[in-house]
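Note that one protein chain is taken out, while the other chains of the complex remain in position.
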Amino acid sequence: MPTGRVEIHAFESRVLAGNPAGDPHVRRVPVWLPPSYDTEPARRYPVLFVLTGFAGRGRMLLNDTAWSLPLDERLDALVAKGCGEMIVVMPDCFTRFGGSQYINSGATGRYTDHLVDELVPWSDATFRTRAHRDHRGVAGKSSGGFGAMTLGMTRPDVFGAVACHSGDMYFEYCYRPDIPRACTVLQRAGGTRAFLERLESNPQKTQDDFTTINILGMAACYSPDPAAEMGVALPFDLATGAFREDVWARWLAFDPVLRLPACEAALRSLRLLFLDCGTRDEFHLHHGARLFARGLGERGIPHVHEEFADSHMNVSYRYDTSLPLLAAALGA
Amino acid sequence: MPTGRVEIHAFESRVLAGNPAGDPHVRRVPVWLPPSYDTEPARRYPVLFVLTGFAGRGRMLLNDTAWSLPLDERLDALVAKGCGEMIVVMPDCFTRFGGSQYINSGATGRYTDHLVDELVPWSDATFRTRAHRDHRGVAGKSSGGFGAMTLGMTRPDVFGAVACHSGDMYFEYCYRPDIPRACTVLQRAGGTRAFLERLESNPQKTQDDFTTINILGMAACYSPDPAAEMGVALPFDLATGAFREDVWARWLAFDPVLRLPACEAALRSLRLLFLDCGTRDEFHLHHGARLFARGLGERGIPHVHEEFADSHMNVSYRYDTSLPLLAAALGA
Amino acid sequence: MPTGRVEIHAFESRVLAGNPAGDPHVRRVPVWLPPSYDTEPARRYPVLFVLTGFAGRGRMLLNDTAWSLPLDERLDALVAKGCGEMIVVMPDCFTRFGGSQYINSGATGRYTDHLVDELVPWSDATFRTRAHRDHRGVAGKSSGGFGAMTLGMTRPDVFGAVACHSGDMYFEYCYRPDIPRACTVLQRAGGTRAFLERLESNPQKTQDDFTTINILGMAACYSPDPAAEMGVALPFDLATGAFREDVWARWLAFDPVLRLPACEAALRSLRLLFLDCGTRDEFHLHHGARLFARGLGERGIPHVHEEFADSHMNVSYRYDTSLPLLAAALGA
Partner (left out) sequence: MPTGRVEIHAFESRVLAGNPAGDPHVRRVPVWLPPSYDTEPARRYPVLFVLTGFAGRGRMLLNDTAWSLPLDERLDALVAKGCGEMIVVMPDCFTRFGGSQYINSGATGRYTDHLVDELVPWSDATFRTRAHRDHRGVAGKSSGGFGAMTLGMTRPDVFGAVACHSGDMYFEYCYRPDIPRACTVLQRAGGTRAFLERLESNPQKTQDDFTTINILGMAACYSPDPAAEMGVALPFDLATGAFREDVWARWLAFDPVLRLPACEAALRSLRLLFLDCGTRDEFHLHHGARLFARGLGERGIPHVHEEFADSHMNVSYRYDTSLPLLAAALGA
């Protein structure tokens, strides 16, 4: 079986230089080049950006695991079965807060700008891409699904196709239930910085830790506030524990389900709009996907909405469904 | 050690006859009579109503368990250590929906009326109580704590002292997080009646079952609706899964934290206002207790607020703290 | 529906007086008298002894629980459906070590003697039993199932029918896997007495606590040793952590699967020999039940062996199957 190959590039970002979270501005970006890339030197390819979930970065898509395939081997297998060939870029948008949601934030950095203004032109300049939004897609799972959908909704000039797997949406159900526990943990830790330092220094993470870094990470993305500790307004009052409706309203401004009406034209312009979710998703994201798909349906916006009998974890096999659709939609 | 004794009375309620949930209107009500009750036939006693948590009824307070004391033996031990003697009544306000929250509801029945208009006068007529609100208290844990606090806030004419252990309050944190899962389960079951019938026929209950019956039970209490299935408006749209703000607003009308300002005079009139909660409460009720205590403090309302390093479960030992305070406050 | 009634007798045991574990020798013994007991004063009934599981005692069979029936109400319902009437005795063989396995032990007390030499004659003297082994049965679940089976195997002169639900057997699978963890916990606690004192004083029990008290309880029953701390030889060396084959061999002497060949005549003499187990039993007892049933089958000993798709917990509904069979076998 002919296989593609991975190059891991060190990308020096000007956008991320001096970012507020103190994260590195040089990032390692794996790029998968398809099997024919070296043998057909004149051929150009669609390009797909694959965005990881929370606490992830591009290289993790290549991690070796028993009984599962890393993304490069998954792509090899799909191409062998007839999937069109694409170049696949795996950005690193990790931050000290666990992620960036691929948006610009005053607390983490300008990650949308990093993607759109840096990685996209760099990939077009470096690899033999077909450098047009009709041949450029974005896909991801969980927070990466959120990122893919949000980029499709807001930057249709850059991305012409979207696959959103188990993506964060309907924040009422996917984030709000975890706020009380995050409040308890952050109060006990003594605030944002103390919590982060403990998390970073303690090799074992508890379920409470994951719940809390997830809520804290979302706050860093959705409700940055220069006046707050580490620049992050929390969705609760750390002193009293009370829920903060004002902060929550800022989060909701990013909820794909609520943004859908305003982004109708962008969504309608996509050559593929794919979303799926497991019906036992621990973050209740199947509700969000259904509500989003319902909104699309009511507006007559073409889309593919699938459900599968599984949970939120270990569902990378769902790329076997979306990648061939993306390749076809992007003209591969 | 002299001990009290328990009488279990079959109480035929007129208020509950023909209740909408189809629950029995004859209830078994245990009453604990203190050690001196039979030896001092002229003596009268304060009376305390103890309300169980969700899925409970009075008799469960007497259940035998290894390494723990049933309420009657706990009372014996406390009296032996000097706690004042009271008569203790253990109402049965269980319903098919798992409970009544001790309030009147069009979906379950008029349980406040049953308590206040039936059990109180009956206990005064049947036992040698000191029949005045200054000598009548109410206590409970979890949903029973909610019931005790709510009765203290709304019926200070009837109850003169309150102890609320790990009581339901700040619904934003204690109920709202469980709504997405309840929605998933009820959708899968096919609605309220189908879920209840499965719950009742299946001897094994899962965590999903408990989460769902809890949310369904609260809906039966807080948002009855004759137009809805079984008379219960759910806090989500069963068809789409969307959260229903209108139903939720009805729930919030019962949140003790939000009702506090309107009930200031009642709360100020209490001879004892005790509330506590474990700092690892799985329903995040420690936040509610703190917010409630903060509201009391801001208004200068006397109260006792304690925290303890434990969870929501198996904390009946906390009665060792509240019962002597109640006895003293009620003049025992 | 006519119902039976429960009398709770305080039984003063001479056998248990001064027992080595320091447990009370006066025990409360509930006895269920069937619906016709008071209306047919000349009628005599078979008698069934129902033995609770580990950490249980007779009164717990009467505990009130939502969505389940206590044993007395279960018996009422069965009789209403045609089950023969029996007198049902619910012994209390609880000890400080969590139980007695209903056997005689130098560390806990002589609980078989208490049952056979005290409770049996007392029940025949006190109630209108048919005082013959052909009309006297024994049943139980988990440790109670072990007790029932062991009494059937060793005292067929006393008991003529047995029902063993999810009973302890094939110790290789049901106890041995928990020994390493119990060793860790007891080492950390500082030994048997220190562990017990912590268990008794701490209202919250962890899973480790339950695993450890279970192993410790079995050691108290199966391997008493006057030279060991509190008279109990542990199946591991507390200092080194090493498994003790010599102690384990003492346990195995009580394993019903291994004792079966020696008790063939007794088992063959039973009017009913019923055993069942859930196929998802957490203690792997379905393997033991199968091996026991296989041994019976190989010897042509009549028996009923059932499996059901459930776990070890909350399976009291299985009495709905065994009690009518017992009643019939005992001539009710």
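Going by the order they are written in, the chains are A, B and C; count residues from 1 in each one.
The rule is simple: a contact is a pair of C-beta atoms (placed from the backbone, for glycine too) under 8 Å apart; a residue touches a chain by one contact, two chains touch by 3 or more.
Values in this document were obtained by computation on a predicted structure and should not be read as measured data.
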* Give me the visible chains that the unshown chain touches, in label order. => A, C
* Looking beyond the chains shown, say which of A:59, A:132, A:244 or A:268 touches the absent one. => A:59
* Structure fact -> By the document's definition of touch, the residue of C:67, C:210 or C:243 touching the omitted chain is C:243
* **Interface with the unshown chain - residue positions in subunit A** => 55-57, 59-60, 62-68, 94, 98, 199-200, 203-205, 310-311, 313-317
* Asked: Which residues does subunit C use to touch the chain missing from this display?
  -> 172-174, 176-181, 183-184, 240-243, 279, 284, 286-287, 290-291, 294
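Going forward, only the chains that are shown with their structure count from here on.
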* Asked: Greatest Cα-centroid separation from subunit B: which chain?
  -> A
* **Approximate Å spacing (C-alpha centroids) for the pair subunit B, subunit C** => 36
* Measuring from the mean C-alpha position of subunit A to the mean C-alpha position of subunit C, what distance in angstrom results? -> 57
* Structure fact -> CA centroids of subunit A and subunit B: separation to the nearest Å works out as 45
* At least two other chains touched by the same residue of subunit A: list those residues. => none
